[in-house]
Every structure is written in C-alpha cells, then in structure tokens.
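Note that one protein chain of the assembly has been removed; the remaining protein chains are unaltered in position.
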Amino acid sequence: MNIAAARRNAINVVIPIVFGAAIVALWQFFVDWRDIKPYILPTPSSIGHELVHSIHLLRAASIVTAENALVGMVLGIIVGTLLALVANRFRFLSELVTPLSAAISAVPIVVIVSILNNMFPLGSQVARRLMVLIIVFFVVFVNVSRGLRQSDATQVELMRSYAASEQQVMRKVRLPNAMPFLFTAIKIAAPISVTTAFVSEYFGGTQDGLGQKIPAAMSSSKFPLGWAYVGAACAVGLVFFAVANILEFVAVPWQRARSSR
Amino acid sequence: MTDTLLDAGTPGSEGVHDDVVLDRARRQLPVRKALMVPLALALFVVVWEGYKAIGPADGGSIFGWKIIPRTNDRAMPHIIDMLRRFDRPEVRGANQRTVLAAVIAATWYSFRVSLFGFALGVVTGLVLAAVMARFNIARKAILPYLVLSQTVPLIALAPITVSWGGKIHLFGLDFEKWMSAAVLSAFLAFFPVAVGALRGFSSPKESSLELLDSYAATWSQGFWKLRFPSAVPYLVPAFKLAASLAVVGVVVSEISIGLRFGIGRLIISYYQDGTSDPAKVYTAVFGAVVLGLVMAGLVALIDRALTRNRPMEAST
Partner (left out) sequence: MTASVSAEGVGKIFNARTKKQVDALVDVSLTIEPGEFVSLIGPSGCGKSTLLRLFADLLEPTSGKLLVNGKSARQARLDQDYGMAFQQAGLFEWRNVSRNIELPLEIHGWDAAKRHDRAKEMLELVKLSEFANHMPWQLSGGMQQRVAIARALAAHPALLLMDEPFGALDEMTREHMQAELLSICAKTGTTVVFVTHSIPEAVYLSDRVVVMSPRPGRITAIVDVGLGDERNVDTREASEFYGKITEVREALRGAEHGVGVAKVAGIEDR
C-alpha cells in the first residue's frame, strides 16, 4: 500500500523534527528561566539573530575552511588511490604503510598540526591543507587497498585463464571492484576533512578560517556570534557529507556501501 | 565413538586441529604488532632527517606556491636535539625541573582528564543506545541527530569552553576548569559510541531473537544475554574513535581554557619560546604523542578483554 508506506515515511521524518524543535524550545526557555549568562550558553534566538545579521562574515570564514578541506581532501584522495594501486602491486609497500597509518591515527591531530605549522611560513594555508591531505590519504589508502585485495577470486581466475596481463587484471577486475570502497572512503573522509581543517586553523596561521574566528569571537565576548560560527562549521560539514553521498550515488549506484571504520 | 570418527570427516570438524592453528595465529599477532611500532618510529626518523638533509633551508616554492617546508634548525630541529632537550631544565635558572619532568607531569594530567571524558562519554553513549534500542520512538527521534553528528565538526564547540573555564555552576556543583575540558571531550566521545552501540544492539539475527522469545525472556534478559554481547564488534571501533576524539577534545579545550597543567597548554607555551628554543616544542609534542598512544593502547586492551573468546577477524 503506497499510502501506508508514505505515511510511515512521513512519520519517521516528523518525529525527529518535532524532537529537535522541542529541544530548541526547551533551550530557550531554560536559558531565560535560569538567567544563564551568554558566556555559558546563549539563547537560540540570539544565535539565530547573528546567523542572519553576520551572514557575510560567516560565509567568508566558511569558504576559507571549506577550501582548505577541499584541497587537502582532493589531493589526499588522489595520492591515497595512487599509492594503494602501487602498494597492491608491490606488497612490501603496504607492509610499510600499515603500521605508519596505525601510528598516525593514534597521534592526536593537534600534534602533527603544530609540527607542520612550524615548518611553513606564516600566512600560508599549506600547513592546514597538508594536514587534511595526510589524514585523508590514510583513510583512502586503507579502504582502497582493502577493495583491491577483496577482488572476486573467481573473476581474477577467469582473467588468468585468458592469460591477461597484470595491468589488464588491474583495470578490468580490481579497479571496478575497488570503486565502492573508494566512495566509502570519500564518505568517511569528507567530514574528517572539515574537522581536520578546522583544528589546523585553530593552531595558528592566518586569522581567517572558522578555527580562528570562533575563538576570536569568544575572546571578544561576542558569544552568539561564536555559536553562529559553530553553526556555520556544521553547515560546511553537512555540505561535504551530502556531496560525498551524491557522488557515491552517481558513481556506484548499484551499491550503497556501508561505512567502515 | 563412531560419532567423533564420522564427524572427523566433515569439513571444519577438526575441532582439535583448530585449537592448534588458532593458538599459533594468536601468538604470532602480538609479536608482529610489537615490531611494527619501532619500525614505524625508525621510518619516521629516517624520513625526518632525510628530508632535513636534502630540503631547502628556507623552504621553497613550486610555481610560486610556497609548498616546500623549511628545513633549517629552527623549523625542523634534529631529532637528537629534541631528545637532548628533555634532560635540560625547562627554564633557565637554578632548581628548575627538567623538561622531561614537566612533560611527564603535563601528559599525566591530560591523560586523567581524557580518561574521565572518555569514560563519561562511553557510559552516556551506551545508556542512550540502550534506551533507543528499547523504545522505538526514542530511536526515531534521536538517531537522525546522531548520524548527523558524525558529519559535522563538533570539535568546533571546543573553543566555546574558553568562556566556561571555571564559571559553570550546575546541579549545585562548581565546575573546575578541567571539568569543562572533560565535558567537552565526553561530548565528542559520546556520539560515535552511541551510534556504534545502537547498531550493535540491533544486530542480532532474527532467529536468535526468536529463540529468546521462545524462552519467554524479558527484554532486559534479552539485552544482557544477546544484544550487548552481539554489540561488541561494533563497540570496539567506536571506542577507538571515541578515545582519539576525547584526546583531541581535551587538548584543544586546555588551550582554550588555559588549563595550566595540561599538555595542550604546555605545547602552546613552549611554542611561544619557539624562536629561541625550537627543540622545546617538540618535547611537548612527544608528550602529546605518548598521550594519544596510551589512550589507543587502553582501547586495545579493552578490545582484547571484550573479544577474548571470539573468532578472530581479519584486520585491515
């Protein structure tokens, strides 16, 4: 029954919306009632006000962060994929990179960022982008390697029976099999890129990204503005995630890959 | 007797053989992993010093973009200098503690705050996931937000804590500065745990759920005997993520709040001495690295404890 299904979907959308609205209302009420100071928690209405009135500021900062995230992410995807292809061919490379990636993932981003910031001149966005690149690289490398390795054994055997060259096997079997994994990696990497760009900005460099604007706003007691910037950061994250999902849907529509982490 | 003989023919029936194979595999794994860490470190040192040897001292550019990092001693001290710096006093003067002592103290402090935040986030996440597994409406209302939380940089809230500092009075409790950092890190750790736990709690097969129904088991019995154990494979990666988020949350908060005893603050204050004492920053950086590794190690221990009797799964 299409009507029954539609009704069910509608209810599933309405419930979280109602819940969210209730939380916002409670928030507003609570802050007013207990007279909570804005430096602890501003009212949703004041934040909303800033969202509207400072939209140009928000947009400028968001673009900087988004650019950093995007450049790092795209380069990280390219490098990660290329290296995964190479490592698939020469096994010892993957033996080398795996412990490195495990080690890096255990090290807090903040650490690597401080080191990188030291190595690049002031006023450069490179450190931030490089940071994003490194993190995205590992995510993509791990996932694409897994995809290349998990090629259907039957398909590979078939190609061997055709006396196909390694290159042909790679092109016709391994790569297509690895595609869903690549797009899973992109879906994971997208929000991470934004987070990493944000944290990188926080640790120095030019004054322009969201990671700089939020603490600046807080220090100058512009609390609702600070929270509005946080909202902008969330919006950037959502956009990246949405685009990654659309990309996946367009490129590998036959498989909504489950995310792995 | 005949049974065991008959069963011995069927594939996978070599129960005894499996034991031996499994033990051998189990013994191999930790040894290999232990070797990997020094190997990775050695590789890092080689890359660092190697680049330092061949790279341009003041950085360089490609097509006008300054993307080649600087290699002079200020920007990239020799590894050996960093190590030597540990031994000397923090600040010039008599009776000052050594950098090593300072870094250890700061790392220990931040570790405790991270641990607290991690634990708080994990417990909250598990409880919320259980509630969502039990009450469908709670799940429908909250799950979309949990999923969204994975896509937005919640870390953006960290600088907010700068204004909290020690000024929150909640439930009659005066927040100390470190509690703000702990709350933020708990907040960050909570989300992946809630998502992973819910997925895990919903993972049991239909037939296992039916089995429990056939025992007329209560929901609570079903939870502890089936849903929770089934969730373990989902909890472990969630814990890993939560641990790293907890650490990042604490370090960033420390910097915002100005938590004097934490490693984040130490990095920044050493950084400010950067021009005269470049190696010092890196000593604090080592401390933060150790912090991250210790938290990761802790999660690995939890992992081993929880999956002690389970079939081994292939790792990445």
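Per-chain residue numbering starts at 1, and chain names A and B are given in the order in which the chains are listed.
Quick note on the criterion: a contact is a pair of C-beta atoms (placed from the backbone, for glycine too) under 8 Å apart; a residue touches a chain by one contact, two chains touch by 3 or more.
Just so you know, these numbers come straight off a predicted model, no measurement behind them.
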Per the touch definition above, residue among B:A138, B:A217 or B:I302 touching the missing chain: B:A217
Touch criterion as defined above, residue of B:H78, B:R97, B:K205 or B:R260 at the omitted chain: B:K205
Among B:A40, B:M76, B:V193 or B:L226, the residue in touch with the chain that has been omitted: B:L226
Residues from chain B at the interface with the omitted partner, ascending: 3-4, 6-7, 9-13, 15, 18-19, 22, 205, 207-208, 210-217, 221, 225-226, 229, 232, 309-311
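By definition in this document, only the chains that are shown with their structure count from here on.
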Centroid spacing, where centroids are CA-atom means, of chain A and chain B in whole angstrom: 18
Residues of chain A that touch chain B when the two form their complex: 11-12, 15-16, 18-20, 39-40, 96, 98-100, 102-103, 105-111, 114-116, 118-121, 124, 126, 130, 142, 146, 190-191, 194-195, 198-199, 202, 210-211, 214-215, 218-219, 223, 226-227, 229-230, 233-234, 236-238, 240-241, 261
Chain B residues touching chain A - in the complex, by the definition given at the top: 36-37, 39-41, 43-44, 59, 65-67, 69-71, 75-76, 137, 140-145, 148, 150-153, 155-160, 162-164, 167-168, 237, 241, 244, 247-248, 251-252, 255-256, 264, 267, 271, 274, 278, 281-282, 285, 288-289, 291-293, 295-296, 316
